[in-house]
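Following this message is one structure expressed as structure tokens.
With one protein chain withheld, the remaining protein chains of the complex are depicted in position.
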Amino acid sequence: MAEAEYVLELRGITKIFPGVKALDDVYFKLKPGEIHALMGENGAGKSTFIKVITGVHAPEEGDMFLNGRKVSFKHPTDAQKAGIAAIYQHVTNYPDLSVTENIFMGHEKIQKGTRRIRWKEMHEEAGRLLKELGAGFSPKTLMGALSVAEQQIVEIAKALSVNAKIIIMDEPTAALTKNESEELYRITERLRDNGASIIFISHRFEDMYRLASKVTVFRDSKYIGTWDVDEISNPDLIVAMVGREISQLFPKTEAKIGEELLRLEGLGKTGYFADVSFSLRRGEILGLTGLVGAGRTEVCETLFGVSKHDKGTIVFKGQELKVKSPKEAMKVGIGYLPEDRQKQGLVLQWGIGRNITLPALKRFSNKGMLNNRKELDLAKQLAEKVGVKAKSVFTLASALSGGNQQKVVFAKLLTGDLDVLILDEPTKGVDVGAKSAIYEMISDLANAGYGIIMVSSEMPEIIGMCDRVAVMREGRITAILDREGLTQEAILAASMDDSAPATDGKRGAGA
Amino acid sequence: MKQAATNSAALQGAGHDKSGSLSANIAKFRELGLLLFIVILSVGVQLRNPSFLTWENISDIATNTAILSILAVGMMLVIITRGIDLSIGATLALSGMVSALTVSQYPDLHPLLAVGVGVGVGLVCGVVIGFLVSWINILPIIATLGMMNVFRGLTFETSGGKWVSAHQMPESFKAIATGSVFGINNLILIAIAIYIVAYYFVSHTRTGRRVYAIGSNPESAEISGIRTGRILWLVYSIMGGLSGLAGVLWVSKFASAQGDTASGYELSVIAACVLGGVSIAGGVGKLSGVILGAVLLGILNNALPMINVSPFWQNFIQGSIILIAVLVNALVKRGIDRNNLMRRKI
Partner (left out) sequence: MEQRLIANKKELTLKGFFLQWEWLLVLLLIGVFVMNSNLSEYFLDSANLRDATMGFLDKAFIVLPMVFIILLGDIDISVASIVALSSVIMADLYNHGVPMELAVIICLAIGTICGWVNGLLIVKYKELSAVIVTLATMIIYRGIAYILLEDQASGKFPSWFKFLGWGYVGGIPFILIAFVFFAVVFWILLHKTTFGRMVYAMGNNATAARFSGIQVDKIKIIVFTLAGLMSAITALFLTSRMGSTRPNIAMGYELEVIAMVVLGGVSTAGGKGRMIGAILAVFLIGFLRYGLGLVNVSAQMLLIIMGVLLIVSVAIPQLKQRFAYARRK
């Protein structure tokens, strides 16, 4: 019987956003009582895919079947009613409301007739769910006061409270430590044993091996394939996700390592990071990795003058550095490629030319008056240098693919006279072709004598590109690994293991 | 704007070490603090002018505060959804004028019907604004600024620029505001009734809680299937309906309807809200705070003339109150964030 075989099936789903195909003819089948891993790199289309299932986005093409019956959700509530619940990557909650309300938002228990909210019952139910999940906080706590891991438990309680038959978890472990992840694994298995079918999205292999029986891979918005977890080997899976073998992907050349450019000494910022020390030399690519929320971006933003540190010192070219704004940072020679290129890197409504020249308006202006001719020449020259594929410098940034957008942001960095480049997730949401072009560019920049800090969550690119790697966990550096000792296991141990005290984890060459 | 806001959230922690724990405490004891301030103010004024704490004056304050506090309920809901309504003074004037004209034409009309007329007019005004904000997506400040002028103009047009004065109004109409039940003035009773209904609405109904939800996080409200547009529409309609009610009460109380009735009154209402801890950033606001804010403003308005402060200082004082209240709210929020950061162990 076809009806009972799959609780959820999607066929030929295509979703188009202005200028981008976010999903291109995608397939997915979910069996009852199964934990099905959905894997792919950042930007492969996983998050859009979930939003299609949960009715947030309506697909342009394709069909969706629930227990064999064709459905089409017009609204998120339709999906909720059909028993689908999603736990999103960026926890979506109401910080000003209580945990109970967050759990029951959208399906509050109300008295028949008077339509009054049955608070007592809701609090009790919430308390029961939280206890079941092993949480130690009261359901009356304000959501905003909880940690990320605790908020995730609330999200799971929410899925439980609607008796969801299909639960989608979007990168739930991205910000969790080892113990927290273990706890999450246990909860997930319990959900499955109670009859729920689970789509578990991750780009971490251990999540998949630990939990899933099936794995489906997306790449560049396309469906690549579905396998049994014990059927596919690790290298094959990487090829499926990345599109080619790792050795071909990274054009890392040995650059000449020169004098020290930058040194952090015990840098700290209350609530974000503490005691961060490392150094960077000319021609070196220093990786900075760790879990989401480990404080990597915060350290970089401090170096770039976006925010202030309150402890420790930064030494730049032998002098203590005190930058109060990105402008000052760029003036002394520090450039930053931000993590979110659409929100922080580009003015999407503008042409690529204006975007490229924005950080360097002084260069082609005379006493504040713009010289358009000079500006366009520079924009054209830099856009060609980084290989942006576009018709003209007036092509809108919003109309470019992710990879081309990222190249534009790189071109912005080249307008300045810089020594240190901080690249925060430089290949996030970029297709494979553009990825290797970006790696090549990074390698060339290192050869040209820049010191590069590369922040990344992608294990392969950290291992493939970096001369040294600093691993952060919960705001502290737990290890600095040399290229020789660089293995996935070593990085993971340093970034996730919360059994050992943070400062004892230092290995390899120190700062 | 939004991007800048989230980005700056990360920055706000720095540089406010001293105020941290203190301001977090203010959040906990805001209501108590307001109450304390009210007491100190009252005692201070009483020392300067002994006729302040007389039964007559207190009941005067209470009736004056009643209208302000009714409007503050609606404004609280609007501000919780991250909006603002500058049109309520004009809505109040228009609905007051229409009901006054109605009763001057039909003196035998039952006072409840006169109230109904006023509320109806206000409701229509609110529905129009709600439509502009929720369906056409006009910024609340622009929509209400524009409609404020339209309503104010209509008030003049319907009355032909004339006043409706006391002798044109039947006694039964004036009794709406001056009458009393069990010795308690009607205005106070109406305000209490509205607070009870509002309390039930915001704490015990789904829709009421969703008002907070869309203010707390509009994006996730959309994802969890809350029909944000409808709730916004409802909130502005409630605001309009309450303004209409307040219009009838105002005209009945002062026995006069004019083109410039309650001009600028929206500012007092906003002041009462922010004073009571309603956050301009949305999602936060309590009725208990709002009522204390309204009472404090009511006392201030009554007390200033009694201690010989010129009425021309009123604007300045009110503006300063709004500014100081929002600044304190912001610092309190920063203090809480800072406290949460400090608690994170690294």
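Letters A and B mark the chains as written, and numbering starts fresh at 1 in each.
As a convention for this text, a residue touches a chain if its C-beta (ideal position, glycine included) is under 8 Å from a C-beta of that chain, and two chains touch if they have at least 3 such contacts.
No experiment lies behind these values; they were computed from the predicted model shown.
In the full assembly, the chain not pictured is in contact with A, B, by the touch criterion defined above. Remark: the omitted chain is touched by one listed residue; of A:Asp78, A:Asp377, A:Glu440 or A:Asp497 this is A:Asp377.
The residue from B:Ala177, B:Ile270 or B:Ala303 that touches the chain not shown here is B:Ile270.
Although one chain is not drawn, the whole complex shows that of A:Phe316, A:Tyr336 or A:Phe410 it is A:Tyr336 that touches it.
The residue from A:Lys158, A:Lys252 or A:Lys412 that touches the chain not shown here is A:Lys412.
Looking at A:Gly33, A:Gly62, A:Pro95 or A:Gly387, the residue that reaches the missing chain in the full complex is A:Gly387.
Although one chain is not drawn, its touching partners on chain B can still be listed: residues 1, 3-5, 7-8, 12, 84, 86, 132, 136-139, 141-143, 145-150, 152-154, 156-157, 161, 259, 267, 270, 274, 280-281, 310, 312-320, 322-323, 326-327, 330, 333.
Interface with the hidden chain, as seen from chain A, comprises residues 304, 306, 325-327, 329-330, 336, 338, 343-350, 353-354, 358-359, 361-362, 365, 368-370, 376-377, 379-380, 383-384, 387-394, 412.
By definition in this document, only the chains that are shown with their structure count from here on.
Within the complex formed with chain B, the chain A residues making contact are 54-56, 75-77, 80, 88, 92-97, 101, 105-106, 108, 110, 115-117, 119, 144-145, 147, 268-274, 295, 298, 301, 306-308, 310, 343, 474-476. Chain B makes touch with chain A in their complex at residues 3, 7, 10-11, 13-15, 200, 203-206, 209-210, 212-213, 215-217, 219-226, 283-284, 338, 340-342, 344-346.
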